[in-house]
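A single protein chain has been removed from this complex, and every other one stays in its place.
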Amino acid sequence: MLANMTEARFRTTRLEAFSDGVLAVIITIMVLELKVPREDGLRGLLSIAPILFVYLLSFSFTAIYWVNHHHLVRRVEECDHRVLYANLSFLFAASLLPFFTNYVIEKHSDSFSVALYAASMIFTAFCFFLLRLAIERLLKQSGDLRHEDMATQHKHIASLVLYVAAIPLAHFHPYIALGAITLVTVIWIIPTATVERCADDASR
Amino acid sequence: MLANMTEARFRTTRLEAFSDGVLAVIITIMVLELKVPREDGLRGLLSIAPILFVYLLSFSFTAIYWVNHHHLVRRVEECDHRVLYANLSFLFAASLLPFFTNYVIEKHSDSFSVALYAASMIFTAFCFFLLRLAIERLLKQSGDLRHEDMATQHKHIASLVLYVAAIPLAHFHPYIALGAITLVTVIWIIPTATVERCADDASR
Amino acid sequence: MLANMTEARFRTTRLEAFSDGVLAVIITIMVLELKVPREDGLRGLLSIAPILFVYLLSFSFTAIYWVNHHHLVRRVEECDHRVLYANLSFLFAASLLPFFTNYVIEKHSDSFSVALYAASMIFTAFCFFLLRLAIERLLKQSGDLRHEDMATQHKHIASLVLYVAAIPLAHFHPYIALGAITLVTVIWIIPTATVERCADDASR
Partner (left out) sequence: MLANMTEARFRTTRLEAFSDGVLAVIITIMVLELKVPREDGLRGLLSIAPILFVYLLSFSFTAIYWVNHHHLVRRVEECDHRVLYANLSFLFAASLLPFFTNYVIEKHSDSFSVALYAASMIFTAFCFFLLRLAIERLLKQSGDLRHEDMATQHKHIASLVLYVAAIPLAHFHPYIALGAITLVTVIWIIPTATVERCADDASR
């Protein structure tokens, strides 16, 4: 039966390579949405500052997921079809981000487009959650499941709360909703550095 | 002669890497075809719902081929020029999908564009079949050919029947033809999960 | 000195990975140039048939270079800066192909655009020749240079003659010039199969 089990399973190396490829294209083609302003000089540049900010936000979002994806997938060496399809659904959700980024840009960050943007991020988070479940299921089968890092779990919950809050917020104050989404990015980047510094101190 | 044989053959690792790259770009650039609707709010989003659906269909199609490609290519470690060129013809066929997806979108799923879409899928299936033949030829030479998984073979035949049926169907009912194409996607994703669950049960 | 030599050298794995990535993007983004015709039905499809043909030509050209690149680079495991920059110049030349493909398409295969297309192919061939020289220099240093396969050398010369002939030909008969370019593609694909069949026969 073992040979058959191995047969039904994939090495995660090619899954990682494909995911890296798709995320690399996603993160880069968003730059194609940036249009050169008609106005010359500094005025023109300032007029597209909000667009550059949204681009930075989408770039950070994808980059953070790439880091988290890496952390998650390297816990297994082989995967089943459940993981494969969960991963593909995650990539599908992530591939919609350039479109919804463009939506926010073209609609000048109006309430509906910002709500859609937040909703697309929640959809990506949900698909990533499915991928996490599928991988933890595999780890449970092989008895390798460890208690997940609490700091990471708290971050996932805080992110979800902020994304979900961003949708009604967008109705009244689209820019504050964008601020909430930005906060998620900051949560993921800053505390990690802190945690790591602590770890460094502890290891001395 | 052995050195010469090895010389004429490729390791499949770089073939896999290149195929992954091409499929990753194909699956992602399709999102560039999604245009933000002019109308604001929910109305605008609903107006592009059919387009999002076609995007999902093309994404799933490519994703399923990526999974099947992985299953097929990992059966060999080295390949000859026949496999190489069959693989390149498969990638060529797959690379046309974003164009024919765009065709369906811009022509608002009219009969001809849906028939073309189905025809492009049949062309991809045919090139993938050539790749399968080229790889099985290699396996036969080295005496490693096993009987192909019956379930997979049935799925290939069912897919082909549905794609071929979609062409005349598109003439009368383009949406039903799109439904047939969707059904293929469902066949590939759902039963795999079932089969695997069975395998799990059997292995206990 | 050895450590220093090693220091100055690159493993070719990352060079291959980067080249694969660039060639995968080049070969795929060309599909973005294909525009859905305004006319409905078969008429519309026929009106873009020449465009699809040029796309096929550019795809084959890039695919053949990918195969040749693979054959060339795998002969060394490490490379110096000369190889690195020769490879980057080759990738630069190859990256212009989507532009000159688009040139031919938008200018409806007029004499000048077809001549440019052939010139861009010669430029790519020239940069690839530099890469070959840089790699053979390395092989000579390590004493690993073997006599190059004669069949391949003949193909390279025939390709160059046809590309160079295509430029003046394009002035009078752009379609015949495109035919000459097509012939190069055929030369690369067909005889390889023949040679390999012979090799198979010989090895029995």
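For clarity, chains are labelled A, B and C in written order, and residue numbers in each chain start from 1.
We adopt the following convention: contacts are C-beta pairs under 8 Å (C-beta built on N, C-alpha and C of every residue); 3 or more make two chains touch, one makes a residue touch a chain.
If you're wondering where the values come from, they're calculated on a predicted model, not measured in any experiment.
The chain that is not drawn here is touched, among residues C:L56, C:L84, C:A158 or C:I187, by C:L84. Note that of C:F53, C:F92 or C:Y175, the residue touching the chain absent from this view is C:F92. The residue touching the chain not shown here, chosen from A:H70, A:K140 or A:H154, is A:H70. On the side of chain C, the interface with the absent chain consists of residues 1, 4-5, 8, 10-11, 14, 17-18, 21-22, 24-26, 29, 32, 80-82, 84-85, 88, 91-92, 95-96, 98-99, 102-103, 106-107, 110, 112, 116, using the contact rule stated above.
Mapped onto chain A, contacts with the missing chain fall at residues 16-17, 20-21, 23-25, 27-29, 31-32, 34, 36, 40-42, 44-45, 56, 59-60, 63, 66-67, 70, 74, 189, 192-193, 196, 199, 202-203.
The rule is simple: only the chains that are shown with their structure count from here on.
A turn of 90° superposes the CA atoms of chain A on those of chain B, with the angle given to the nearest 5.
Chain B and chain C touch with mostly distinct residues; of the residue numbers seen at this interface, under half occur in both copies. When each chain is reduced to the average of its Cα atoms, A sits farthest from chain C.
Computed from the mean C-alpha positions, the centre of chain A lies at a distance of 37 Å from the centre of chain C. With touch defined as above, residues shared between interfaces to two or more other chains in chain C number as follows: 21, 24-25.
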